[in-house]
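Every protein chain of the complex appears in place save one, which is left out.
Here is chain A:
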Amino acid sequence: MSSWNEGRRPITIAILAMGGEGGGVLADWIVDVGERSGYYAQNTSVAGVAQRTGATVYYVEMYPGGEPHEADVRREPVLSLFPTPGEVDVVIASELMEAGRAIQRGFSTPDRTTLIASTNRVYSMDEKLALGDGRVDSNTLLEAAHAGARKFIGADFMQLALDAHSVISAALFGALAGSGALPFARETFEEAIRAAGKGVDASLAAFALGVEAAQRPAPEPIAATPAGSGPVPITIGKRPIDPAEEAAAVAERRRVEVAATDPASLVGPRLQAQAARIAADFPAPARSMLLHGAVRTAVFQNPAYSDRYLDRVARLAAVESGDTARLTTEAARHVALWMCYQDTIQVAQQKIRRRRIEGVRAEAKAAPGQLMNVREYLHPQVEEIADTLPTPLGRWVARSAWFGRVVGRLTRNGIVVNTTGIIGFTLLWAMAMFRPIRPRSLRFGREQTAIDQWLGQALAAAPIDYDLACEIVECQRVLKGYGETHHHSVESFTRLMTAADSLVGRADAAGTLAGLRSAALADEDGVALEQALLAISTAPEPAPAA
């Protein structure tokens, strides 16, 4: 007797979700569909603590109906409470990493399983914590989803659910109906939703979108191609898999073409001279980034500041030796980012821009014309105020104990500014109007000196070790945050620059500096960087570069 292998077995369905996503409701719906179709259905879950946003598994088994044989030991089919690796017919995953988990645990297998997974990502805590980019490669997960299932149905079911003002479980239920994995009619699924009686219309709308999405092919992973020209292989992971990011990538590619042929069209009327200079003096691959930088520096300060920006990048472009102009491109990126540092004037300007308020409205899903207030949570600190003032005044303020006390008392618990109110907007607007005196401010002088020093270091390295020069330029990436976080980042940056100095001439200099940069972005208290630096100082020095 081998009834299992002859097909006398239940349909098995595992749902991998996070607590609070409605996985239990989905399992209940499926059981209802089964019972309506004359199946004997059972579901189990592990409730309790796993509900609180943790990953959890719901499991359903359904056995075709019919009376048991007189001699049978049991009157009802004996069903299992666990998904058995290799024996699961349908796996539903609410998110791409959970699909990966289903494959890792052997629930989804290429010989049997219909894998229905939402391709959106709900980032895990350790992906979110990193100072830099801690996200895992979605492309790898997508490859696994294709490799780990007999049939893979993938779409952004979360987005579909949001479009229908419903929850992801309804869209996934639709995908299950649309997948054809179960021998039940669509109407039976819809009846189950109606019978449950909660948010029926929205659920049915999301369900319908899910059914449709299941007919479309799942997104394909992008074949891996090594990127970056240096000796350090840079994996461009996290490739866009959702339509919005893909569209952005297409737009960026088009922009690069336009930048090479018609740069003047990418800047406003007062930056035409700068655009002409970019076209004339800089390598084509770097032009798009340079145009971005020119616009940004002009908006930050003025066209003269853009000229200063181009002068700076030009120094590096002069020693450019790579085919892809990596040094120039990265310099174009990082010099602009540093020159447009986030001071109170810049923040105020960002807050009052029209497109920003429009963005806030879109995110809040405000209807056209609907009233909305936007409140900023600001915490100006004495140093930030001193930084914005003309140098002598700023120095006095920074040293003044009295001023510090007054400001400290006023802002200890932060202030809330209503940008959509008359007073709040005027306050921020007035702050932004300080722009013309910025060049005389304390911080401005400090930043310009630091920028030149950094570029000088990169320039000095370039003839000896091109890749190291690129890495030095990219170290600007660690400069981020405000207040204390910014302080830490400056400390990390300084240590990176010191290390870079000592690395010049070493064969593995570029790779080592890249590693140190990752360490600097691994945590906030600098422990990882400290350890990485220690490891380098104790490691035997490799042979000098040829």
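In the analysis below, a residue touches a chain if its C-beta (ideal position, glycine included) is under 8 Å from a C-beta of that chain, and two chains touch if they have at least 3 such contacts; residues count from 1.
Operating definition for what follows: contacts and distances are computed from a predicted model.
Going by its UniProt record, the hidden chain of the complex is named "Indolepyruvate ferredoxin oxidoreductase subunit alpha" among "Germination protein BB", "Indolepyruvate ferredoxin oxidoreductase subunit alpha", "Multiple sugar transport system ATP-binding protein" or "ABC transporter permease". In the complete complex, the residue from A:G132, A:P183 or A:G505 that touches the missing chain is A:G132. Among A:I13, A:I153 or A:L266, only A:L266 touches the chain left out of the display.
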